[in-house]
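Everything below concerns the one structure shown next.
With one protein chain withheld, the remaining protein chains of the complex are depicted in position.
Read from first to last, the chains carry the letters A, B and C; within each, the first residue is number 1.
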Amino acid sequence: MIRIPCPHCGPRDHDEFSYVGDATKVRPADPAATSPEDWHRYVYLRDNPRGAHLEYWHHIQGCRAYLKVLRDTATHEVLASGRPEDALEAPR
Amino acid sequence: MAEIMTLPPRRSALDSVWVLGDYGIPGPSGPGVTIIRRLGLGAIQLDARRDTAAAVARAVSDSLGIALPAPGRAASGGEFRAIWIGPERWMLLGSDSTGLEARLRAAVEPAGGSVIDQSHGRAILRLSGPRVRDTLAKGTGIDLHPRAFAENTAAQTGLFHLSVTIDRRRGTGTFDVHAMRGFAQSLHESLCEAAAEFGYRLA
Amino acid sequence: MAEYSVFSLVRQALSGHKGWIRAWRDPEPKKSYDVIIIGGGGHGLATAYYLARNHGITNVAILEKGYIGGGNVGRNTTIVRSNYLLDGNNHFYEHSLKLWEGLSSDLNYNVMFSQRGVLNLAHSDGQMDAHARRGNAMRLNGVDSALLDRRDVQQLYPYLDFSENARFPIYGGLLQPRGGTARHDAVAWGFARGADRLGVDIIQNCEVTGFERDGDRVTAVKTSRGTIGCGRVGMAVAGNTSRVAQMVGLELPIESHVLQAFVSEPLKKLIDGVVTFGAGHFYISQSDKGGLVLGGDLDFYNSYAQRGNLPTVENVMALGCAMMPNIRRVRILRSWGGIMDMSMDGSPIISKTPIDNLYLNAGWCYGGFKATPGSGWVFAHTIAEDKPHRFNEALSLERFATGHLLDEGGKGPTPKLH
Partner (left out) sequence: MIFGRLPLEQSHRLLTGGAIDRLKPLSFSFDGRSYRGYAGDTLASALLANGVTVMGRSFKYHRPRGVMSAGPEEPNALVELRSGARREPNTRATMIELFHGLRATSQNRWPCLRFDAMEVNDLLSRFLVAGFYYKTFMGFPGWHFWEKRIRAAAGMGAGTVEHDPDGYETMNAHCDVLVVGGGPAGLAAALTAGRTGARVILVDETDGLGGRLRSERDTLDGKPAIAWAASVAAELADLPEVRVLTRTTAFGIYDNNLVGAVERLADHMPVPPAHVARQRLWHIRPQRVIVAAGAIERPLVFGGNDRPGVMLAGAVRTYLNRFAVTPGKRAVVVANNDDGYRTAFDLAAAGIDVMQILDTRSASHGAWRERALAAGFDVAEGSAVTNAYGRMGLVGCDIARLDGRGGTVGDSRFVPCDLIANSGGWTPSIHLHSHAGGKAEWNDQIAAFLPGSVRSDVVTIGAARGRFALSDCLSDGFKAGAEAASSCGFGTGTAPDAPITDEVPTAPLQALWSVPPTPGKKVKRFVDHQDDVTVEDIELAHREGFVSVEHLKRYTTLGMGTDQGKTSNINGHALMAAARGQSIPTVGTTTFRPPYTPVAMGAFAGRTTGRHLAPTRRTALHDWHAANGVVFIEAGPWLRPQYYLQPGEAVSKETMDRAITDEVVTTRTKVGISDVSSLGKIDVQGPDSAEFLNRVYSNGFAALPVGKARYGLMLREDGLVDDDGTTSRLSDTHFLMTTTTVHAAKVLADLEWYLQVVWPELDVRVSSVTEQWAGMALPGPKAREVLAAAVDPGADVSNEALPYLGVTCTATIRGVPVRIFRISFSGELGYEINAPADWGIAVWEAVMEAGEDHGIRPYGLEAMGIMRIEKGHVAGPELDGRTTPDDLGLGRMASTKKWFVGRGMLDKPAFTDPDRPKLVGLVPVDGVSRIRAGSILVDDPDAATPVPKLGHITSSAYLSPTVGHPISLGLLARGRERIGQEVWAVFPLRGIRVRARVTETCFVDPEGKKLHG
């Protein structure tokens, strides 16, 4: 069980959350000025790294907040977590 | 006011299954768990919107005499209880007859808050007794030990695969559990099965 | 002692089995190859085999970072079927199923392909309609399928939960009689031996670390055992696709997720075929040895750890016990986790890439094992002919941009849901 520190509720089991996915993907801010290729890149393409992965989780059984989480996909270790607007860095 | 006088009685989601009595294997000092339904409550959800949390909190404090609790906490004030249920979001509970929704609406909407009546959408059970923690632990992964979950702690979490609010009340072993109305019977069944080995009383 | 047969076995038995030779050689890598296949899993081995067998291309190396068959071909629930709804998938998987039917004799290696039937249960009218649509589409493609009602299912599997206690009653199911199971490791070993006998070099403990490029071409593959020149390169490294693709700067519509599978203690025969639950993701069969082999959903988060978590284990078991309340006392013996290449529409990719001589075989989601021979066949064709076979035209990389998606579940670009 991955323990995810919810910035609001504190550490909780990951089965209280719904996994959303890659948080490095930023939805095009001006859709009218977005090319089909950029939409394609946003919707379909993923870096999918082995190691630190910035991702969103939704605390669906808890406070219903979306969280940003930096997690190692090889070890499942959570390196940092925060609100969607936070810039996360792995602790050194 | 005339309408309120003639309102039909509220019907809880558990009316058809709630048969008072003692069940399961009682412990040495009687049932390990006693469960009561908290009926006829008003449960009003209060949302602060952008940058209004402080103003909303002030308005609530002024009108109801209760301080909105911090994340993960609950508080009592006067005849009301307030539970933090999400970022800038609280549930206020009080007796149905106090006009809670109207009072809140009047108080917080000018301050930038939103009010949503959820009184009928939640089933609220109060569990007490020496084996309450063991019973709840069969269905939730959060730590309910007094060291970790002190009085007036409240959590939004999962209980028997349902989303619930668990509100630790006064005393050593009294918890209120708020569940969605539609799942009330499922929760009731799960709680009763879990508590049966300790003995439980529906009161 | 090349051919395997009962006669050679008896002859060897009488001389203490001293005469058996290696099933495949252990060669040093050459300076260069016409084709390099990256990944010594089922698909890579099958591709090399068919490159040699169908296209006469034998100067081929398979580069495997560990031991062959150590990826998902060695960690799956061994189910083989072609009961797909969408033509692009159905034609491909049916081609694969046909290859399975002759595979043991083709390879001279018993892969124990067992056509015991694959049954998908349905638990609502809507699900029955969806099964009917799929079964009808299969029949129009010349693929076998049968729609069973509740009574038919009860006759086949009387111990499923037909009681009042069932949360989701069984309405019926869709059966593909030609579906079944195979001995997963044997598939890898059979293809390895077959490819080796046709001259392919299988190079284990050889990890790819990078590529040498000349414009839009790859000229050599850098490995832990030196740089190896190449004519063409085929990538078949499902689970690690994104990592290898990144070495040539490709970003792909793929996420890696962990899928757990389980086997129980061996039991006397209990379950004849393969059965899948319809009110939750669960599938079960029984190995020839007697273990119940079962699995369910992904763990639902990106992962490269071949290790799953307890909630998913519990969910899989809950579904299994709900479907078959007679197996609650059966004990789980082993569990394992495989890394799935989850694509954005739930269907695989066998395709050319923006790099001229690099070919991609990836995105297998839950479906890689059953595809092994078919995948090798069409991937070999794609590499040899530099164009897709008709059975993998629909499995192109471009389909995500053009909208020609193969989304069997209608789940959209959310890989964990496929």
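Remarks
The criterion applied here is as follows: contacts are C-beta pairs under 8 Å (C-beta built on N, C-alpha and C of every residue); 3 or more make two chains touch, one makes a residue touch a chain.
Predicted model only: the values in this text are computed from it and were never measured.
Shown chains touched by the missing chain in the whole complex: A, B, C. Residue in contact with the omitted chain (choice from C:K30, C:R328 or C:K387): C:R328. When the omitted chain is restored, the residue from C:N141, C:Q154, C:T219 or C:Q246 that touches it is C:N141. The chain not displayed touches chain B at residues 3-8, 10-13, 15-16, 24-25, 45, 47, 49-50, 89, 114, 116-122, 134, 137-143, 145, 147-148, 160-162, 180-187, 189-190, 193-194, 196-197. Listed here are the chain C residues that touch the chain not shown: 4-6, 8-10, 13-14, 16-18, 20-24, 26, 66-67, 69-70, 74, 87, 91, 104-105, 108-110, 112-115, 123-124, 126, 128-137, 139-142, 145-147, 158-159, 161, 163, 165-169, 183, 185-186, 189-190, 204, 264-270, 279-280, 286, 288-290, 307, 309-310, 313-322, 325-337, 399, 401-405, 407, 409-413. Summarising the interface, chain A meets the missing chain with residues 1-3, 13, 18, 20, 27-28, 31-32, 34, 36, 39, 42-43, 56, 58, 60, 64-66, 75-76, 84-85.
Keep in mind that, in the parts below, only the chains that are shown with their structure count from here on.
Among all pairs of chains, A-C has the largest number of C-beta pairs in contact.
Remark: chain A and chain B have CA centroids separated by 31 Å (rounded to whole angstrom).
For the pair chain A and chain C, the distance between mean C-alpha positions equals 30 Å. A straight line joining the Cα centres of chain B and chain C is 50 Å long.
Chain contacts: chain B has no residue touching two or more partner chains. Listed for chain A are residues 1, 13, 15, each touching two or more other chains. Listing the residues of chain B that touch chain A in their complex gives 71-72, 85-87, 89, 141-142, 155-158, 163. Residues of chain A touching chain C in their complex: 1-2, 13-15, 19, 21-22, 36-37, 40-41, 43-50, 53, 55, 71, 73-76.
The touching residues of chain C, when paired with chain A in their complex, are 240, 242-243, 246, 251-256, 300-305, 307, 309-311, 344, 400-401, 413-416.
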